[in-house]
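Only one protein chain is missing from this complex, and each of the others stays in its spot.
All chains are identified by letter, namely A, B, C and D, in their written order; residue positions are counted from 1 within each chain.
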Amino acid sequence: MTLSPSSIEQVIPGQGAMAQPSARARRRRFRFVANAKAATGLAILAVYALLAVIGPWIAPYDPDARSVDVLQAPSARHWFGTTHLGQDIFSQILVGARSVVVVGLIAGVLATILSVLIGVTAGYLGGAADESLSALSNVFLVIPALPLIIIVASLVDQAGELLVALIIGLTSWAWGARVLRAQTLSLRRRDYVEAARATGERTWRIIGFEILPNLTAIIASGFVGTVIFAVMSEITLAFIGISSVSSWNWGTILFWAQGQQALAQGAWWWFVPAGLAIALLGTALALINFGIDEFVSPRLRTGGRTRIRTADGRTVRMRVGFTPVLAPKAAPVPMQRSADVRDTTREDQTA
Amino acid sequence: MNDKVLEIRGLCVDYGVGAEAVRAVRDVDLTLHRGEVLGLAGESGSGKSTLAYGLTRLLPPPGVVSGGQVVYHPADGPPVDVLTLSPARLREFRWAETSIVFQGAMNSLNPVHKVSTQLLDVIRAHEPKSTAAGRLARAKELLRLVGISADRLDSYPHQLSGGMRQRVMIAMALALEPQVVIMDEPTTALDVVMQRQILGQLAELRDRLGFAVLFITHDLSLLVEFSDRIAIMYGGRIVEEAPAARLYAEPLHPYTEGLLHSFPALRGPRRELTGIPGSPPDLRAMPSGCAFHPRCPKAFDPCDERLPVLGPPGVDDPTRAVACWLHPAVAPLSR
Amino acid sequence: MRFLLQRLAFYLFTAWAAITLNFFIPRMVPGDPVQSLISRNQGRISADAIASLRVLFGLDSDRNLWEQYVAYWGQLLHGDLGLSFTFFPAPVSEVIGNSLPWTVGLVGVTTIVSFLLGTALGVGAGWRRGSWIDGLLPATTFLSSIPYFWLGLVAIAVFAGPGSFFPSSGGYEPGLVPAFDAYFIPSALQHSILPAATILVSSMSGWILSMRNMMVTVSSEDYITVAHAKGLSERRVALSYAARNALLPNVSGFALSLGFIVGGTLLVEIVFSYPGLGFQLFQAVGSKDYPLMQGIFLIITISVLVANLLADVAYLLLDPRTRKS
Amino acid sequence: MTTTESAPAPVDEVVLEAVGLTKHFPVRRRLRSLLSRTPTVVHAVDDVSIALRRGRVTALVGESGSGKSTVARLLAQLYPRTAGDIRLHGTSTRVRGGRPFRAYVRRVQLILQDPFASLNPVHTVRYHLTRSLRIHGNAGTGPDGLERALADLLTRVSLTPPERYLDAFPHELSGGQRQRVAIARALGANPEVLLADEPVSMLDVSIRLGVLNLLQDLKDRLNLAILYITHDIASARYFADDTIVMYAGRMVEGGDSETVTQRPAHPYTRLLTDSAPDPERITGAGADATGAGERGHGEPPSLIHPPAGCRFHPRCPHAMARCASELPPAIPVDDHPGHWAACWLFDPATVAAENGVAEEATR
Partner (left out) sequence: ACGDSPNANKKSGQAATVLNVGMPNGPQAENNNPFLTTSAAASLGYRWQIYEPLMMWNPVKPAEPFKPWLATKAEWSADYKSVKVTVRDNATWSDGQKVTAEDVAFTYNLVKKFPALNDQGVPYTDATASGNEVTISMSSPQFVNQQKVLWRVPIVPKHLWEKIGDPTTDPVKQPVGSGPYTLKSFTPATTTLTVRDSGYWQDAPKVKELRFTSYTDNSAQTTALANGESEWSFVFIPNYQAVFVAKDQKNHKVWAPPVLGIHGLYLNTTKKPFDDPTLRKAMNMVVDRADIFTTAEAAYFHPEVKSVTGLPSPAGDSFIAAEYKGQEHKVDVEGAKALLTGAGYKLDGTTLKDKSGKPVTIKLTDPAGWSDYQTSLEIVKDNLSKIGIAATIDKANQDAWFRNVEQGNFEATFRWTESGATPYDIYRTIMDGRVLKPIGTASPAGNFGRFQSKEATDALVSYANATDDATRTTALATLQKIFVEQVPMIPVGADNIGGAYSTKNWTGWPDDANPYGALQPTQPNALDVVLHLKPAAG
């Protein structure tokens, strides 16, 4: 195969190399990770997950144990300082990670699943199913979550974190369901949905595989939102002192810090780490969200690159509406380049 | 009438960069003259749409223009290379000078805006001084031009049939009376009456306004009837280019010949349709030499090794060009 | 017309279900208002007061749940929300009336601002995927993932304090009486800056994120390319074409969030001692103040349902494809 | 696709039949009309009766917006119908969803008109085709069987090499390629009835020929009944056995394809055939093409307030007073059995009356 030599050769090395289709498909699947932001998010999340599992083992101290180092600033001995009882805050954070991660993820996943199930089904099915599911989500929308959590928690003497997660999950799906339902309404008349129906897909499959992927954007932001909400709820419950979770979580730490007016006492180290740890968890989720772009819209799969370099060293951005031009900036028009291009072409061909 | 309005030189368009790049348009040279209708036909997937979008730089990622020039000659003023225009200049240039009707009209119309909004805002963007009433009147006139009653202005795209949407797009393309109109299969969803009516209108407008049309379609009979010149694409390249009647009467490239033997005729006796054996080439693994050679009934020695250049087949016939070793180019195409 | 009636019936049904639930849920909780009053005061109210308080709250007469329920509806239909226990004998309507304007003022304004700002930034981030605005998102998510009270308390610790322009608590200067005058309004505004700013910071990223994601989805649609081809200004393409379509879920989210305005933001009110409904509800739950709880629930129910209706209508207006055929 | 065939059913048996099919879309245009009692509707399809027979291709041509796609969707039971009946093998069916619907689509497959919209942007070609094969049990056994079935499907529609297209997303395909994926998807179901809504409009002629030949072959071998909606009358002539012409939601002419295309009876059909591009005519710009532009003058009718009587009468060069008030029924045209037209010109009474006058005139 003779290639017409042009500037492209310099720009795109290995242009002729054939990529195996299967390899291509495989790469596609993992391209997600290639996104630096998503990778960072995943890494942070992985660290949290790890902490959730091994936190209690690697904690240097018993988080409950009192010591003589009362209310000390961070030091080599106590990385995050100590509480008014001399407890090691670093250990409390490590031990508390599990509860936060577990509650956040369980509640987030549960709420997301419910909102998708109910919202999308209602939107897609329409009619009586829609009416009743909408009524259900409206009712849940109306029941204020925090009081309900307080109430249910008080019905059970010893509300474990699983219960808290369940309650948060069960009360926070309605919003997402409403938004998803509305979007589904506009998706369900799309031709490709009709086409899938005409192919004979079952309803649940249409919902799950034709409509759902196109809702990924909303679901993803909703998921990030609910996980953050769930973590916040758990922490808030502990912070305002109503959850009866006995184990440590970051809200408990903040509860103690606030109860002891840590900020007013100047004990910032008591207050700051837990807050930042929570915020970092949320950020990790948002970062992962960047990775879903390419799932949301396969058209964005540009090899993870939004910028490319041209031969003459310019950087151009891949963007809709303005296709990048890789050729070096041409001489100002009118130009008489065509003749010599043709010449070289011919030389090549005869060679 | 014979001066150039759009000159495409050595245009190459890729999808993706680096190892994954697929070259969909290869080294295309094409010249559009003022007031002419240039038909572009060819294999499905041969890069016609890519060419059309590439030259206006509307190709969505991962498309990149990897080489060549697109020189636009305005009615007054010096020529400009469209590919080097700044975004702001490009925006001014678009639609006012070159408008484009996309393939797949449903997706070309914003589903949440009324037809009127979408028609009016293009006028407003380029003619900010126009009055609202004037714009509305113009929009109605445009719709009438394509045979849609004015009361459809308030419709949303999904309330229109496929053909109506296409007509709306055509109306929109004509709104600013540009110098070049690129139409990518604008009439696929239209019935022939409507098709004729619109093309008739288009021809009339062209006579009046002198714009050039790059007309992409598969309907060869329509092309022959409607365009002045026809270019045939195969595997990302132009393989033949000739005045419409000449091409129909005397195709030089075996692929063109094959095409002409593939379409049914409405009138006359039923004839045998031979078609073209074999299957379209894979852009990722183009055959060496002439891309058509594996399917070519007349393939011979050099075909599988050397790439034929597009050029006039004989000194006596400068109006047409072909890229085939059966009719080797006597000279590089020069216009 | 039939459509409207049908909707109305639907919303009435939902309201009935919600109100009924809100009636029964609080009553399933162990403990009663007297008990919680005593326990909240840790010994400063003598156990001898129990009897008198029970009489006071009318808890001495043994009516079963069903009778109470019927009586509750009877009251409700007369527009009577009953008397609050915590503030006995202040009528629930008065308690709500005192806090509602504050909540609606603060939370309402910040919700709107946060929606507008967040959506605008989301448009920017999604439109220029990979640009600096997009890079802003992790930062804003970081801010919004910070527990609200944390943010508020840190803000108070950093910004408020003796001699600072920012007051650390309250809705207005103590000693002022709410009135529309030159003393009160500036004071109220001054007191709202810090809470408003912290709410904004912590709530904006949700809007940014969802808007961005939708923008990303939408901006690869063909009609965006066409809009570019039409030579429309970048702004117009981004706003009128991409953002307009991407806005839909956000708008319905926004309509819904309007419904939650009256619910208030408990933590803001706690942290800044802001006189809002969220704290009242929290207190009511804590002190088993059924009438107050129900009253607030009722307000929330109504506003959420209205918001829902708004969301429905907004979608209908904004997305012609959802209009039923 | 499997070629196993059950006991050959009698050719020409009516598989799918529409009787008096009607579809009105309600439109809400202004607040005002909300309050008015009578809802405004688009008369998209009115009283259409079509019989699709085993082993026969029925072409549906007609002006754009005349309701062809709506008929197809109605037949596929994607829309509930306003009136009329759809009979599958003689039994009236009305399915809204669930198992009966799937049983129905197993036998009746639809290819949607717009390949740009009818492929889900988030799925690959592989997914689309695999689903179609799987649902209808044609996926073969094991991964190899599936792979083979997929390759087979793609090769049939000339998407070769198949590996190049299997993992492509719709946006990476050209219009024609998408259209072929849509066809392949319908073929994967191995249906009895294929409702093809402009299936080849975006294909170049050589591939178009290939695809039509493929359909023809399937029709012959598997006795498929095919509804072929097209604007390309020439291809209807070659490919279809029967042709039905629609105008503004109504059928105006029907009959054997060769007859309808060569000796059109209804003025609209005549307009249609006259307007069809004809390379032999080479006139350069087609502006003055046989005065078709002149004759087709006039706008397509509003479907919200369709013209009374014959819907074509405002544009008809032969319109009579009667045309404006009375709806013409299907009147047999005697040049060929089965050929009919809904036009008063063929009413025996008119014919008799006109004949005299006409003969007068020619003399």
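Of note:
Note that in this section a contact is a pair of C-beta atoms (placed from the backbone, for glycine too) under 8 Å apart; a residue touches a chain by one contact, two chains touch by 3 or more.
Source: prediction; values computed, not measured.
Though it is not drawn, the left-out chain touches A, C in the full complex.
From the set C:Asn22, C:Thr140 or C:Gln283, the residue in touch with the chain omitted from the display is C:Gln283, counting the whole complex. Where chain A meets the missing chain, the touching residues are 64, 66, 70-71, 84-85, 153-154, 156-159, 238, 240-246, 255-256, 258-261, 264-266. Although one chain is not displayed, its contacts with chain C can still be listed: residues 29-31, 35-39, 42-53, 55-56, 83-90, 94-95, 98-99, 153, 156, 160-162, 168-179, 181-184, 269-275, 279-280, 283, 286, 288.
Definition applied: only the chains that are shown with their structure count from here on.
Relative to the whole-protein C-alpha centroid, the nearest chain centroid is that of A. Look at the CA centroids: the one farthest from the centroid of chain B belongs to C.
Rounded to a whole number, the gap between the C-alpha centres of chain B and chain D is 28 angstrom.
Taken residue by residue, chain C touches two or more other chains at 220, 222, 225, 227-229, 248, 319, 321, whereas all remaining positions touch fewer. Looking at chain B, one finds that residues 53, 58, 60, 87, 104, 106-107, 158-159, 284 touch two or more other chains. Taken in their complex, chain B has these residues touching chain C: 53, 56, 58, 60, 87, 91-96, 99-100, 102, 104, 107-113, 121-122, 125-126, 156, 158-159, 172. Only residues 73, 76, 78, 97-98, 101-102, 105-106, 109-110, 112, 114, 117-123, 127, 131-132, 135-136, 163-164, 166-167, 169, 171, 182, 185-186, 189 of chain D touch chain A when the two sit together in their complex.
Residues of chain B that touch chain A in their complex: 9-10, 12, 14, 16-21, 23, 26-27, 29, 53-54, 57-69, 71, 78-81, 83-84, 87, 90, 106, 158, 284-289, 306-307, 309, 332.
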